[in-house]
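Got a structure here, written out as structure tokens. Questions coming.
Now for chain A:
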Amino acid sequence: MKKFACAVAGAASLLLCAGTQAAEPATGSLTIAQAAESTMLDVTRAAAGVDWYILGNINEQLLQPDPTLEVKNWLAEKWELTEVDGLPVIEIWLRKGVKFHHGGELTSSDMAFAHKRLANPDVSKWPHYQAKVDHIEIIDDHHFKIIFKEPDGTFIPGAGLMRLYGISEAYYTSHSEEEIQQRPDGTGPWKLVDRKVKEEFVLEAHDDYWNQEHRPGVKNLTIKIIPEDITRVAALQTGAVDWIDAVPPAMIEDVKKMDGIATTARPSGNNLFMSLPQYLDKLPGRNDNPFKDVRVRRAAALAVDMEGIIEHVLFGQAQRYTTTTPGSAAYDASVEPYPYDPQKAKQLMTEAGYANGFDVNCYNLITPREPNVKEYGEAFYAYLGQVGIRCKLIGEEYAPWLARNNRSREPQNDGILTHMWGHGVVADPGTPWSGHMHCYAPGEGWGSYSHYCDPEMDAMVKEQATVMDPADRIPLLKRIGKKKYEDVAGGITTYVPLVTFAWREDKVDYKPWPWMGFWRKLQEIGIKH
Partner candidate 1 sequence: MLNYLIKRILQGVISIIGASAIIFAISRLDDPTLLLLPIDATPEMVENLRQRLGLDLPIVQQYLIFLGNALQGDFGNSYRWEQPALQLILDRLPATLELAFAGLVFALALAIPFGVLSAVYRDSWFDNFAKLFAMLGQAMPNFWVGLLLILFVSVNLGWLPAFGREGFDSLIMPAIALGWYPVAAMTRMLRSTMLDVLDSDHVRMARAIGVPNRVVVWKYALRNAAVPLVTMLGIYFANMLSGAFVVEVIFAWPGMGRMVVEAMFARDFPLLQVGVLFSAILFVVVNLLVDLSYGVLDPRIRHD
Partner candidate 2 sequence: MNADPQAKAGQPVLKVDDLRTHIFLKRGTVQAVDGVSFHVNAGETLGLVGESGSGKSMTSLSILRLTPKPGARTVSGRIEIDGINVLDLDEETMVRDIRGKLVSMISQDPMTSLNPVFSIGDQVGAAFRYHDLVQGRSAIREAVVNVLRRVRIPSPERRLDDFPHQYSGGMRQRVVSAMAIACSPKLMIADEPTSNLDVTIQVQIIRLLREIQKETGVGLIFITHDMGVAANICDRVAVMYAGRIVEIGDVETIFANPSHPYTQGLLDSIPHLGRRRERLYSIPGNPPDMQNPPSGCRFAARCPHVMDKCRSEYPPETTVAPGHMAACWLVGKSG
């Protein structure tokens, strides 16, 4: 493990705090509308993806991606990955002058407190993400080391981006759990002032926010919750709100035609794929196991006209992907998506001995989390039918789908399954791949919902978990991605939904920022002067 001084990252961070003179605080107010509502506002206890929408504005991490998806030092001014007697150590120098919403400055002890809370299973839903950290050694207020028990490949570029959030130990210890949930605290650009569940969040710009370079251009921000698509668009049209999230795909054409309305689209952070079960012969009453044969898997991949589905069913609101999404560590533009070639698919099916096809259950996920997932599933399974993979379509709502997905649950999944797991924007596919590409190894935490099994893939997936240094990690992930795609391992990668934001061009100045896999970070939103 060679010492790696993050020269590049360090230099960039200097640029960030160049503009030191305090710009005058923002004024005015904006009202925006979101479709889904964050429920848990304590970042250490967050669980559902939707919680990150609000938390992205209140809390911050040591490293964070900027709009160009380049990872920047954020709360960390400088950091170094070194090795001390065989164990990895990340040495971090905190940025000075980072103020909390409720007063007080960010110090190393706050970060240690954050780690302790995030590792406690009674508080956090993700204790296993901190499992490989042994302890945090504090050197001074703005300098500490993270000592690891064993290498954790996903700790740095992982979904958590150094999986620690800047929270104030003083605030957390002096407030009850309910109070923290009502009035969360953090170092982010926005402060939560008021909240009416199911109605709205009221945010206020954090006046002495440390990052004067990229901060909100408006004082008060009200986020209204409007789940009904039609009403949300109508609210923008009538001027009741100035910006809306998640323009429904079917209405994007109309919204674009509205005068004075600007739109932009970003990946929604959920990667969709169709997992093909490779253990059917082990299930009662079945003796053949078609998806064990790579030719059948490739036939399935070639059988579907994904471009057609994206255009008609998803109204163009999606982009295909092969290994991971652009901006993610292992993104490899050289890997071409499978074309729509039903003839070749039929030929492969005949070669594999399934000339007259076979019958299989096809579980179609029904969820509001991404638009038109049900219709996409129906279309996808209809295409499979044309090459002989005859689907018995079974609609399944999110809760039962989760249970069928999880390999530790009986009855085992016995069919093709629409699958959705966010590699997240800028995220590292390490965690999702170890969950659905490694053979199911009960008790070891590998492949907890994997329907694929290949010893060679297992070895590569285990290795990436121990490689922390990005320079070694990225080429390894790319090798895994190439093998995954050729071998159609862990299912057919289909599409990443795009989410479209729309706002009043004359009034709102907006630039989307990514955070924790979603583009709802309102770092740069303001009133146009």
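A quick word on the picks: all candidates are chains of the complex that A comes from, given by their letters.
Everything that follows uses one rule, which is that contacts are C-beta pairs under 8 Å (C-beta built on N, C-alpha and C of every residue); 3 or more make two chains touch, one makes a residue touch a chain; residues count from 1.
Just so it is clear, the model here is predicted, and its values are computed rather than measured.
Asker: Would you mind flagging which of 1 or 2 touches chain A in the complex?
Answerer: 1
Asker: Touching candidate 1 in the complex: which residues of chain A?
Answerer: For chain A paired with candidate 1, touching residues are 39-40, 45, 47-48, 121-122, 125-128, 177-178, 181, 196-199, 224-228, 230-232, 234-235, 237-238, 240, 368, 397-399, 402-403, 405-406, 408-409, 421, 431-432, 435, 442, 445, 448-449.
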